[in-house]
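Notes follow the structure.
Every protein chain but one is kept in place in this view of the complex.
Here is chain A:
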Amino acid sequence: MLNVFYFLSFLAVLSAIMVVVSKSPVHSVLYLIITFFTIAGHYVLLNAEFLFIVHIIVYAGAIMVLFLYVIMMLNLNTETEAHKSTMLKFAATICAGLLLVVLVGSLKGTEALPVNAVADEDLGSVQRLGKVMFDKFLLPFEISSVLLLAAMVGAVMLGKSEKANDIL
């Protein structure tokens, strides 16, 4: 089990680095898809089958297809890639580094968690998740769904062309 974990982690980190390093945007997206698959693999190791399959459907199956779609549509490639100034690159690196420090800091306190927290095989099943979600966490669940709806309506509003606005 631990070997599988190390293998998946290695793949995840490697493909994540390749996302940043590779020159062509299409290659970056393809590496990002591999990263999502390896992260989904981690969910299986944690007995969270539902989370695993939803992660694949939503991230690998829908969002990344849209990413790829847009990149192919705009026909971005190495030649047309915009080159930012050195100053901007430095700023981006420093920001990302600071984010890494914050993330590592927030994870530092989790060492005390018991190792066998996922001994229960049924922990990530659909039944258990549904009961927790619609019982204990009903309000946050509903609020986030309203948030998603608002975002969707906003996206449709922004996406509408000027011409359509004139007719209304």
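Basically, a residue touches a chain if its C-beta (ideal position, glycine included) is under 8 Å from a C-beta of that chain, and two chains touch if they have at least 3 such contacts; residues count from 1.
Following the convention adopted for this analysis, contacts and distances are computed from a predicted model.
When the listed names "NitT/TauT family transport system substrate-binding protein", "Response regulator transcription factor", "NADH-quinone oxidoreductase subunit H" or "Amino acid/amide ABC transporter membrane protein 1 (HAAT family)" are checked against UniProt, the chain not shown comes out as "NADH-quinone oxidoreductase subunit H".
Residue in contact with the omitted chain (choice from A:98, A:126 or A:152): A:126. Considering the whole complex, the residue from A:66, A:87 or A:157 that touches the absent chain is A:66.
Although one chain is not drawn, its touching partners on chain A can still be listed: residues 26, 30, 33, 49-50, 52-54, 56-57, 60-62, 65-66, 68-69, 72-73, 75, 125-126.
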